[in-house]
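Here it is, the structure, as structure tokens.
Of the protein chains in this complex, one is absent; all others appear in place.
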């Protein structure tokens, strides 16, 4: 059974996601629709990229991923259908594909041209659903668009390594549900530049000189439990499950005691610097 | 496979929606359950109506829609099952049906009488699920209720046209995930009254004399991109994808720079006036 996933900024409340699901079921009686997220911040392309990039890999090859972010058709924002890493993605040419394709070259990109004269405020419903159902039926990309090689690039999100190769300047790209702060510095880049040297990570007033493999690695379980209260709330750097350096607070609750984001004062796009010795 | 959709004010956190899905799967092994929204504001009948009205049409004919809003059985709030536009709706007689049926006459309305002596704080689970599964199995409305012709009406939500036919007074009926402000003035009413005349739309301190077909129609793409910064955040009126006049801000983000709702100071039930020349 074909799988169609949805990643959008529609929110949890509006009728948009429901209407999209209804339209898919109206075209295909035998399909699996999976919500990845409808809570991407409105028009937040890099957030959407982080979410879909880390979710799609778990799905079976051949899955079809609709990305409903900033998807209105304009002279500068054409609609794309893409085959990448044996998955299909349907999105606008607003830069998100460059974030998805930063490490993996797309096998095929087409600019969707089935629109005819459709003018719509709901392109996910009126265009993306049709393309997704076409692909779910085994249709090819060639039928619904013309092949393109150039896509819009968003470059500003890549970390910078200095010429002496002893510094990485990255940025915060995502704050997760626990309020933990995810940087765009991957373990791979860290290892390549650092080559095992000592280092310090700085972001505003916080500083770390160790990166843990898991959250609980930062915790000393040999101390008696009742003397260990202060470990909840411990600040730490960790390689997160997506492979990025994350600045975290152990077992934080953003709605009560605060989180890494609020306590470190770090938000999207803030700078995170690693200096190697 | 039968489709049962859920539109409720249960929220995303509580066990209510999960329990309802479990109960449906316990009765029917082969059914498709689709969440439309669980984030309707508590007891907000007109919000629920706006959502289900604009979502159900995308679903296949014969789909069954459970509306779990203000659904406790009381002497004044009986339970209804309805066939309308070849879809089934299960809801309380709290006025929501009058909003759904404002343009389309229901084919059949029954007052559900399978309750026996059930006293319940969870009528969606204990009553609506049973009715939905009955319908999903191909059962008829007659079996689970007695036919009624009178339903509770909520009239206050309809826009008013003055006797000179040069003014429409409508209201805000919904604020969407982008903070855009949706009025109850439909394109159809606007066209019928306006007949192509010039007009101005007023709501608090904002004023518009044009309604765009899409959001990006308000944007001048001929200006060089770097001189076009001010276009993000532009205020505009648009016919939205549901067919209503919407007061919007181009690419707004309610959580950061604000939205039409916050920047125009418009909330649910506020007045929106159109004067024709």
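Details
Order of writing sets the chain letters: A and B. Residues in each chain are counted from 1.
The rule is simple: a residue touches a chain if its C-beta (ideal position, glycine included) is under 8 Å from a C-beta of that chain, and two chains touch if they have at least 3 such contacts.
Because the structure is predicted, anything quoted here is derived from the model rather than measured.
Summary of contacts with the chain left out: across B:13, B:105 or B:195, the touching residue is B:13.
The residue from A:68, A:159 or A:254 that touches the chain not shown here is A:254.
Touch with the chain that is not drawn comes from one residue among A:89, A:128 or A:215, which is A:215.
In the full complex, subunit A touches the omitted chain through residues 1, 3, 5, 7, 12, 32, 34-40, 50-60, 63, 176-178, 213-216, 219, 221, 225, 238-242, 251-256.
Contact between subunit B and the unshown chain involves residues 9-23, 25-26, 29, 33, 41-44, 70, 72-77, 119-122, 125.
Going forward, only the chains that are shown with their structure count from here on.
Centre-to-centre separation between subunit A and subunit B, using Cα means, comes to 31 Å.
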